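Quick one: this structure, given as structure tokens, is what I'll be asking you about.
Then we have subunit A:
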Amino acid sequence: MAKLESKVPSGPLAEKWRKHKTEIKLVNPANKRKYEVIVVGAGLAGSSCAATLAELGYKVKNFVFHDSPRRAHSIAAQGGINAAKNYQNDGDSVHRLYYDTLKGGDYRAREANVHRLAEVSVNIIDQCAAQGVPFAREYGGLLANRSFGGAQVSRTFYARGQTGQQLLLGAYSALSRKVGDGGVQLHTNSEMLDLVLVDGQAKGIIVRDLITGAVTRHSADAVVLATGGYGNVFNLSTYARQSNATAIWRAYKRGACLANPCYTQIHPTCIPVSGDYQSKLTLMSESLRNDGRIWVPKRKEDRLKKPADIAEADRDYYLERIYPSFGNLCPRDVASRAAKRMCDEGRGVGESGLGVYLDFSDAINRLGEPAVRERYGNLFDIYHEITAESAYQTPMRIFPAVHYTMGGLWVDYNLMSNIPGLFVLGEANFSDHGANRLGASALMQGLADGYFVIPYTIGDYLAGQKPGSRPATDRPEFKQAEDNVTGMTKRFLENKGSQPVSHFHKRLGKIMWEHCGMARTKEGLEAALQKIPALKEEFNATVRVPGSADTLNQSLEQAGRVADFIELGELLCRDALTREESCGGHFREEHQWPDGECKRDDEKFGHVAAWEYQGEGKAPLRNTEPLNYEFTKMSVRSYK
Partner candidate 1 sequence: MNLLGSLFKSSIGKKILMALTGLVLFGFVTGHLVGNLQIFLPPAKINAYAHMLESLGAGLWLIRGFLLLCLVIHVWLAIQLTLENRAARPQAYGAEHVIRATLASRVMARTGIVVLAFVPFHLAHYTLRVGSPGWSEHTFRLTDGTLVRDVHTMMVQGFSNWLVSGFYVIAVGVLAYHLSHGIVSAVQTLGLKNEKWAGQVERFAAAYCWLYFLLNAAIPLAVLGGFVKLAA
Partner candidate 2 sequence: MVAETPSKKLFSVTLRIWRQAGPSAPGRFVDYPAKDVNPDMSFLELLDVVNDGITLKGDEPVAFAHDCREGICGTCSCTINGKPHGPGKGIATCQLYMRSFQDGDTIVVEPFRAKAFPIQKDLVTDRAAFDKIQQAGGFISVRTGAAPDANSIPVPKEDADLAMDAATCIGCGACVAACKNASAMLFVAAKVSHLGLMPQGQPERDKRVLAMVQTMDEAGFGNCTNQYECSAVCPKLISHDFIARMNRDYVAAIFKSRFKPASNAAAGGAG
């Protein structure tokens, strides 16, 4: 049974972080260079962490599977980053950002973590501006803001529709500076395939060079994982194709607890699947719902008719019908689930039947085409590029898609997992978003963790490690982990199977989406828990991985990742089954209010579920960390 001590400092909420910083142990400057830290990942969380630790004087080794740190999935974030700067003088404050984030997460995050996030949010903007991030500006030269869902203030900073890109390039430039001066040793095309524990502490990793196939051992005084989210367990998602869960999953198998894996976020406005070959779902900004009206035909028979041929009276503007007060602007999860219900009724549009219309004809009539073009032109262009349809002439087709995973490795207030010496940052941890993440807060969290939290908290751990006590890589623990990796590779390559890896990923995705997607039921989850182990068996027996281990072999990379996804998928369903309530991104049909809103059960589930691996073939252990709300009342989340 893992020990889950949150290590939240005592004292008033707003004082905790400041107090904690003054109380935790420090490493003296001369000693810092004697410590080596492995950072896996160079997204917002990883690169900000690697750069900052190197600035402090630690020796940093940074590993990414990408060919350059700049390609991490963070690059794709569009909308913006929140910060409680109150530059708009509209009443924002650290407390308000804290409250919005906590409430947005449906009261399933730790108060102290969320408050710290809100506190350091302001430093992030300062840091990024100083790095030269070209944030949007007003004519006076000061920073501009936009508003985002779940907030009543304008606190989102942005750089056109490419905020993630610009923030990542900022962090990447800081990292590059430290690589240039030798502070960070950068290993690109290097995939971490196992975590090495020595005396119960994280002291190294096993890495495969994706180009040469060489498997190497690396030891350190501490290991930081910042390897991103696991949304591709659904196969189709808005994630980059290569995003994967291997790092956190292998750490899980070494004893790190995986918390709340069932908290997954589904974004309502994405471009629907067009065929079996589909590899990726593209996000369309939520802002479209400000002027677009969502509908499906009233009758199933009409679903393949041209939208223009469906009379007004035969259209069902279902959001406006079901949620008259919020209409098309109801919250993300509600809109997503409603679309699913329409499609389940057989009224979904498009060839696949998995789509609903987002219609701008009213807006065009009301505002004129130029005004609509001005507001949404670039989004209409993206839509046209992908579908070859003009949303000025015919309604867009949209459908919800997997977009973010709130769950992740369990960490305490110091961002350390239950394995001493293993720290987890960014989307890879479970910490700050509870059961649902608000828009523009993932970027904030990644950078908060990397720039402003870990640099302090890692010192507390390292100060307890003797300088130079880092284990040698010829220890048996390293050999065992390396053998584990090479054994897996060998098994894949020697398997005389017949199916490509992608085949299994697609099937896993279908199971997950059907049974563990937007709306989950006991029966569905139980069915999934039958199907997934069967799929795993079939995968092991029939997967075909061509090529060899000592060159670039993308099938081999995929095989390992999909194997992990299959196992993670099972755990995700198990978590969803045991969490018998609805909260945020986790919606159990059995637990809803009459209006379709999530019905939480704070009494029974006001806790974090942290799963602990018990060995192959054994059921994992469900540990819990109670969420003791001291400062804020857990109330029913309502946006009415």
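These made the cut because all candidates are chains of the complex that A comes from, given by their letters.
Following the convention adopted for this analysis, a residue touches a chain if its C-beta (ideal position, glycine included) is under 8 Å from a C-beta of that chain, and two chains touch if they have at least 3 such contacts; residues count from 1.
In this text the structure is predicted, and so the values were computed from the model without any measurement.
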Selected partner (touches subunit A in the complex), from 1 or 2: 2
Parts of subunit A lying in touch with candidate 2, wherever the complex brings them together: 48, 51-52, 55, 66-71, 73, 75-76, 85, 87, 123, 125-132, 134-143, 159-160, 162, 165-166, 169, 172-174, 176-177, 179-180, 186, 188, 211, 240-242, 274-275, 277-280, 282, 301, 304, 306, 351, 385-388, 451-452, 455, 498-500, 502-503, 544, 546-547, 551-555
